[in-house]
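The structure under discussion appears below in the form of structure tokens.
Coming up: subunit A.
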Amino acid sequence: MEQINNLVNGGAVEDVLFYVFAALTLLCAILVVANPFSRSPVTSAMFLVLTIISMSGLFLLLHAFFLAAVQILVYAGAVMVLFLFVIMLLDLKEEARRKIKFFGLAAGLVSVGIVFSIFVKSLASLQPEAAGPALEGETYALGKLLFTQYTLPFEIVSVLLLVAMIGVILLSKRKLE
Partner candidate 1 sequence: MDWNFIIFSLVKIAIVVGVVQGIVAYSVLAERKISAWIQDRVGPNRTAPPFMKFVPVLGPFLTRLGIFQPLADGLKFLVKEDFTPAGVKKIYFWLAPAVSVIPAMLTVAVIPFGSNLGAQKMVIADLNVGILYTFGIVSMGVYGIVLAGYAANSKYPFFGGIRSSAQMISYEISMGMSVIPVLLIVGNLNLGQIIGWQSGHGWLVAYAPLSFIIFMVASFAETNRTPFDLPEAETELVGGYHTEYSSMKFALFFLAEYSNMVASSAMMVTLFFGGWTLPFWGLDQPAQSLAMGVLQIFVFLAKMLFFMVVFIWVRWMFPRFRYDQLMDLGWRTFLPLALVNILITAVWLWLRS
Partner candidate 2 sequence: MAITVNRKPLTFWEKLYLPAIVGGLKVTLKHAYGTLFQGKVVTMEYPEQKWSMPENYRGAPYLVKDQDGDTKCVSCQLCEFVCPPKAIRITPPGDSARLADRANAEKMPLEFEINMLRCIYCGFCQEVCPEEAIFLQKDYSLTGTTRAEMIFNKEKLLALGGVSPGIQKWKDKLAEAKAQENFPVKL
């Protein structure tokens, strides 16, 4: 009991949880595109939902509670449901497995290697920082920043969404004969 207490008080639970959530995120993200069991689009969409939930877990570990909740509420709860609607209504067939071309495989491995080495170099040059401050009035601080310092990007993103919606409505309207 004493040793467990010491372990846990040293932040070991948070470390374990971080590894769990990170592994889950990566695994689900890979399964979205490279699922060996079933190639149906609905399965990919469900794994994307799991990815989003694990990412929200990662947000929780960074003490960003508002962001975690909003991530689930908006992303997993609304956006992915609408994705699923579209996928189900379109009734896409399962994709046939394509033959693996050698050139594609080589190019893929080369690009992954390059990106990986960039990551490793940039991570190696980072200073490890202390754990971030526990943000108590975090929602308030976020809201304040969003509406004073970053108002312009915020409004531009809203206008972007509005334009996308109008575009969709216009594209999908039937022509009036």
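The working rule: contacts are C-beta pairs under 8 Å (C-beta built on N, C-alpha and C of every residue); 3 or more make two chains touch, one makes a residue touch a chain; residues count from 1.
How were these picked? Simply put, all candidates are chains of the complex that A comes from, given by their letters.
Every value quoted in this text rests on a predicted model; they were computed, and no experiment measured them.
Interface remark: subunit A makes contact in this complex with candidate 1 (options 1 or 2, touch as defined above). Against candidate 1, in their complex, subunit A makes its touches with residues 1, 4-5, 8-9, 13, 42, 49, 65-66, 69-70, 72-73, 76-78, 81-82, 84-85, 88-89, 136, 138-139.
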